[in-house]
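In this view, the complex is presented without one of its protein chains, the others remaining in place.
Let's turn to chain A:
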Amino acid sequence: MLSLETFELTKAFGGNLVLDKTTVSFQHGKVNALIGPNGSGKTTFFNCVTGLIRPDSGRISYAGADITRRSPHAIARAGLGRTFQLCRVFPRMTALDNVLAATRPRGANLLRGARGRAEIDRARGWLTKLGIEHLMQTEARNLSWGQQKLLELAGVLMSEPETVLLDEPAGGVNPALLDRIGGLVRDLNAEGRTFVIVEHNMDLVMSISDHIVVFDRGRPIAEGPPSLIRTDERVLGAYLGA
């Protein structure tokens, strides 16, 4: 079963063609990685898939449904969660509220208290898993960059997405915490969650990915398991180097 697919997805900014009829698919239940040089269109691809940018043409399909024209919140509710390259948290809210804000109440539940015992326990669970539970009452703006990245991830996981898009999760995170993120991704994947990860840290990518797609100039130039990508001539030429 394919979880996320795009068909001839195209996006240009002025005369700069960032996504060039990109047709690609990511495997359900796997840890997928999307790698490529800076400016190869990886983040624009994420932005199109999550509805923050409207593609010029092409189609995006998730779990068999066309999500090309859906709003970002509808895409999130369909099961796609994401983090950002330059991590985005709610700066004037506490770490706890950052995570609680990811719950999705409907109808009369909207007027219930935001800090119910069950929600707090669940939020605390994610913060603990990411090693920042002790910062629960600290405003997000007062956290370090690495901690903000962890907090952002905790918020996304709180929203219980079926598929998680991580945009450079290793950026600015210390090596010890990076291993924790890697381990968490594998644990969550073992529970059935799909991941698509944009990352430049090749140690992390090669150690946790099942399937890698390589972008160059807005197009996939190679895809396959890490062992194959490591030795692919086109990938070596465009990105990894000899």
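As a convention for this text, contacts are C-beta pairs under 8 Å (C-beta built on N, C-alpha and C of every residue); 3 or more make two chains touch, one makes a residue touch a chain; residues count from 1.
Following the convention adopted for this analysis, contacts and distances are computed from a predicted model.
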| item | value |
| --- | --- |
| Among "Amino acid/amide ABC transporter membrane protein 2, HAAT family", "TIGR02588 family protein", "Cytochrome C oxidase subunit IV" or "Pyruvate ferredoxin oxidoreductase", the UniProt name of the subunit that does not appear here | "Amino acid/amide ABC transporter membrane protein 2, HAAT family" |
| Which residue of A:Y62, A:F84, A:F195 or A:Y239 touches the chain not shown here | A:F84 |
| Full-complex contact with the absent chain, from A:R54, A:R69, A:R186 or A:R234 | A:R186 |
| Residue ranges of chain A at the interface with the undisplayed chain | 50-52, 71-73, 75-77, 81-82, 84, 88-93, 97, 100-105, 109-115, 131, 135, 138, 142-144, 146-147, 155-156, 159, 174-177, 179-180, 182-184, 186-187, 207-208 |
